[in-house]
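One chain of protein is taken out of this complex; the other chains stay put.
Letters A and B mark the chains in the order given here, with residues in each chain numbered from 1 onward.
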Amino acid sequence: MTIVEIGLPKRLVEFTLDGESVRVPEGATILDACTAVGKSIPTLCYGDTLKPANACRVCMVEVEGSRTLVPSCSRKVEPGMVVRTDSERTQHSRKLVLELLGSATDLSTTPHVDEWMSACGADPSRFGPDAETKLQPTTVDNPLYVRDYGKCIMCYKCVDACGDQWQNSFAISVAGRGFDAHISTEFATPLPDSACVYCGNCIEVCPTGALSFKREHDKREDGTWDESKQTRTTTVCTFCGVGCNLTLHVQDNEIVKVTSPHDSTVTHGNLCIKGRFGWQHVQNR
Amino acid sequence: MSRRKKTEPYVRLTQPLVRDAGILRPATWDEALDRAAEGFRRNVARHGPDAFGMFSCARATNEMNYMAQKFTRAVIGTNNVDSCNRTCHAPSVAGLAKVFGSGGGTSSYQEIEDADLIILWGSNAREAHPIFFQHVLKAVNKGAKLYVVDPRLTSTGKWAHRWLRLNVGTDIPLAHAIAREIIASNLANLSFIERATEGFEEFVKAVEPWTLPVAELETGVPAELIRELAHAYAKADRGQLSWTLGITEHHNGTDNVLSLINLALLTGHVGRYGAGLNPLRGQNNVQGGGDMGAIPDRLPGFQDITDPDVTARFNAAWGASIQPKKGWNLTQMLEAMERGDMTTVYIIGENPVQSEADCEHTIKRLSNLDHIVVQDIFLTKTAKMAHVVLPAAAAWCETDGTFTNSERRVQRVRKALDPPEGARDDIEIMSEIAKRLGANWQHMTGEEVWDELRGLSPLHTGMSYQRLEALGGIQWPCPSEDSLEPSYLHARLWESDPVKRGRPAPFSPVLHSPPVDELTEEFPFRLTTGRRLDSYNTGVQSHGFESPLRKGETLDLSPQDAAKLGVEDGEEVRITSRRGQIQAPVRIDDGLTPGLVFMTFHFPDEIDVNIITIEATCPIAGTAEYKAAAIRIDKLPVKVG
């Protein structure tokens, strides 16, 4: 007989956050604690439906007694811990990480990154015009997805969403090593020949716009994508009886994109190809 | 013979149509509504209210379904209301309701994740219910064991710890053999059986003949595998048993369901956290349609139509006098059309011409009718046969309301888009017809309809829109606005107090009955049907987008059969059953065993598979045996020149 764990009741843990005493449930991360007290920490590779990848290092904070800074998205609060989110070391790290990212990748469609950069005075051009970059042509090999890896920051979220954390299709993986590391199918085979099932769950979690739906990409290209004119309405998918929640992004009475609420106990932000793309029929009019 | 055609995407209906001199022509809304109402009045006047039938829609909101059954019962005065759940999961509802008193799956998705053992029986959830399968995989990745029972090695089966390949239509022998092995190995939960069930002794006798060797002969599943599954299920702390249409789409679908329920009763895998019985519903609101009373024998909240106390409450609320007897289900309605007892139907969002088995027969029956009103978003093949066509709004994105999912969770549906100019909300259209038939119906918002329902259905009383919003949906039962019930049903069965425990759950000593469409030398192949990941039913909606996965309809067969027939991948063949003949290209699938072939029903405009499927139906629930037709495959003659 196999027994599957379902967790134990939680205690409270007390620690010091930027000089203030804070109590959080056992198992909470530093980031959870910051969010709870209204402190904003920038994150890129963190995903509310995913295990921490610890890759981007934007959310690093200082923990007294630790030789290095620690990732707030994954480090769990310990009793008596003394954490600083705004120390000089933290600021320096955040600034440099943003500069390094900005010097190698196109962050033009990454939400909030401009605010963060100006807040810490980051200037990615400091590394000079000859700094090696990841810029490359956009990949369009199917009618539903666009992959613009010049915008990829290697946050691992698409790989994790496609892999054993949600979709279990394993169509993509990180390949290569170091600066050459990149997201790829086996032998960079086009998506239609890969294990991809077009659930769009990778796009759902992509923090930079490196992955996008074809419709959104095309509208951005022809200048008709306008988020200020869009409404977002959450409803329920009609393609089977599971009851997946869909958030319809509507512009000019047209569905232009479908996402899924991450806090739904049914979907946790995930959908299948039908839920993600099967809306065109209502607007064949 | 059906030839292959290219499927054109359907275009939204934006203008009512009426039939004049045999031809559908555009009309104004007023004209069309008048015409619709007049036809109903004429037929009811001439033949009585039971000449009317309502095909309600398992894809529309709870609110629409509630109003559709109210229209049928209060405005027309009949109980002839049903929906397409007949084509898929009626046996699940019938079986669960028979044993436990209510027809819903007993567990929640979270419990699936926390299970130790999961059996998927006749279910390709990986493709047909992908997000449910994510919950299954959460459990599997945590160490739970997955057993898949299916004639085909599907993508679901490839995730299984063990795959039990059974012969099509031998589910009852397999279930009985599992039961017998559990009993013989002293693994039955005798204290649960004694406390919470009845009919155990008779059941023991019924399964006695199904020894492992006998079952192996009949089902094709090796005795050792049957034994392993029996022991694993009986010994698991939390066992989940889920099924889909592989169980229900048989001529004896309800018996199949009952044979699975027996296993849970035998082992106590029901009424506890993490253990349960869960049919996976194929349509977004097939659960809700039944819950709302859009079925011939139950009022909203599964209340018995023959119970005078129940009907009295509804009569008082509606100012009506409901007939205290069961109406006809969808299958019976189709038969009544053939006899001439049913002369008019109101079809909302359904496409029986293409979704029913043996569709030529359905067309013939519908042609007998005096008056057909179809309310839909597209001009479907069924709509093309109508006398009045009313353009509707799309429920899921153009109206406000609720749907109920496979875990009994009622969730809000919200209007995100305006319907195209000319299309109207379902409830509004229905109200207009009701008014024309003399009922005092005002147009109601979704929330107003829901609040009326909540007042009449104790299962739903505690679910205000506000609460549904705040809690991300609520599972029924929810009798009070102040509390939430456990996520699983039938905890009462474990109560020590017999009063709280209530009616014992009966074992069902069902008998094996092989598929009706017998395999013979003339028709040697067993054809079974199912869904593919990127398509949905008849493809009316799912073919609106371009899918890189979609390859069109094919006849899937094993490499061995392909070799024997001398056909290659992609080669067109002729497929003949006792009912008709179609042509389709071959696809070789090594997940199939010799003798078994597979098709979908996603491309009826190109290849109408339901021309060859069998209409043999389950006598209890009325679901057709889509899963087991007998066919012949012929290589086409090579063209000369």
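Definition applied: a contact is a pair of C-beta atoms (placed from the backbone, for glycine too) under 8 Å apart; a residue touches a chain by one contact, two chains touch by 3 or more.
The rule we apply is simple: contacts and distances are computed from a predicted model.
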Note = Matching the hidden chain's UniProt record against "ABC transporter permease", "(2Fe-2S)-binding protein", "ATP synthase gamma chain" or "NADH dehydrogenase subunit F" returns "NADH dehydrogenase subunit F"
Ask   = Since one chain is left out of the picture, which of the remaining chains does it touch in the full complex?
value = A, B
Request  = From the listed residues A:G27, A:P79 or A:G176, report the one that touches the chain absent from this view.
outcome  = A:G176
Remark   = Among listed residues A:A55, A:V82, A:A119 or A:V140, the absent chain is touched only by A:A55
Query = Please identify, in ascending order, the residues of chain B that touch the omitted chain?
reply = 126, 155-156, 158-159
Query = Footprint of the hidden chain on chain A, which residues?
reply = 52, 54-58, 60, 68-69, 71, 74-76, 89, 92-93, 96-97, 100-101, 103-104, 126-128, 130-132, 153-154, 163, 168-181, 184-187, 189, 193-195
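Operating definition for what follows: only the chains that are shown with their structure count from here on.
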Request  = With chain centres taken as the means of their Cα atoms, state the distance from chain A to chain B in Å.
outcome  = 37
Message = Help me check something: in the complex, which residues belonging to chain B touch chain A?
response = 9-12, 14, 59, 109-110, 114-117, 128-132, 134, 137, 139, 141-145, 159, 235-238, 280-287, 377-378, 394-398, 403-407, 409, 411-418, 420, 472-473, 533-536, 540-549
Request  = Quick one: which bits of chain A touch chain B in the complex? Just the residue numbers, please.
outcome  = 1-6, 142-144, 164, 166-168, 191-192, 196-199, 231, 233-245, 248, 250, 253-255, 263-268, 270-275, 277-285
